[in-house]
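Of the protein chains in this complex, all but one are displayed in their positions.
What follows is chain A.
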């Protein structure tokens, strides 16, 4: 195929059009008589003028420059890039769902409310929590709602001294950022050698100013936090609450539950664990769940049922309020609900078991050529710390870029920050043994190349639509839109 490198604006020609609208069928004065002239723009907004076939080719060609999950293996650690079942797209595009206006009377939206109600029940069961809010738009948004609830909880007890949130140094960037946005001071606690929370370090920062601790379990190193009971007891004894970042939920479904580990508030990432597509960056969906006594603080509205009729309940006097327009990413909720129904209880457990087996298999096979950050049984993901035989020249970035040449999406790199040259690999359960073996072969081949021909890696990739990009130039020149 020939190379395509045009912006739509560069293909525009005056007079071309792709739209059709009916003639105006009402008799009324022209717009410049209906509205005062000083409100009207003198010129049309600059948008391209192109034909329908031009648009179709433009976007089709652009899509071919993208690597999606449907293109191939996507072992992007902490992002749970599992297959997005096609049937979910069909279900979410049923017109009985897509054409609902958010302010319609509830008599006309019972089916939609039932989806939300049922999904709430399912996610509550999977997490062990009492009730969910489906409102948060994404993981970070769920974190924000969760911390607002923690704040409201302490305030309701007249405890206004609690202004600090503990975040482990291995946490996702969103954790400390959310804590800051929610008006908390961030206290970082170190990780121990196995990537768990350093208990002595934790004890040292616990006092009556601590509102809570944000944690993922399995941790960002892909290991189950064995001390979770102790951590939970310590936090609760100090009067704080325990927040669960659901990023790594894919490892433990049907095996253990955040509520049973002692967590008080949780968010799920439906776009990770529950197979809704990432959309090239979004929309996500980050429902939050809470234990019984915190339900009163959930953002409004929540979905409830009375006399077999579903309704949006705004009557939560202690609610943290509204955090988003309307009720959440309903279209994403339909997909997640469809997924859970497709999987069932046994299926979800098989998801976690297989995801963990796949990760351990990959880790064991890669050990010969790469350094494993913590060499012990992992959960759904694991971290490599670069090549086993370190060379001065070849970096983790080079390895990632070389993977592109072989048709793989690279793993997450340089995260978590506590591992030098981290390569974070999460295969998920939807990849076959053959796919994993293919990836292993290529990773080993790249390790060999690093020894023999490091230059090959330094300049990779070669076979992609574009080669290594100059990011410094982008930041310096700041060309953030097209102009003639």
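Rule of thumb we're sticking to: a residue touches a chain if its C-beta (ideal position, glycine included) is under 8 Å from a C-beta of that chain, and two chains touch if they have at least 3 such contacts; residues count from 1.
Note that contacts and distances are computed from a predicted model.
The subunit not displayed here is recorded in UniProt as "Probable glycine dehydrogenase (decarboxylating) subunit 1", chosen from "Nucleoside-binding protein", "ABC transmembrane type-1 domain-containing protein", "Probable glycine dehydrogenase (decarboxylating) subunit 1" or "Two-component system, chemotaxis family, response regulator CheY".
For the chain left out of this panel, the touching residue among A:154, A:257, A:291 or A:371 is A:257.
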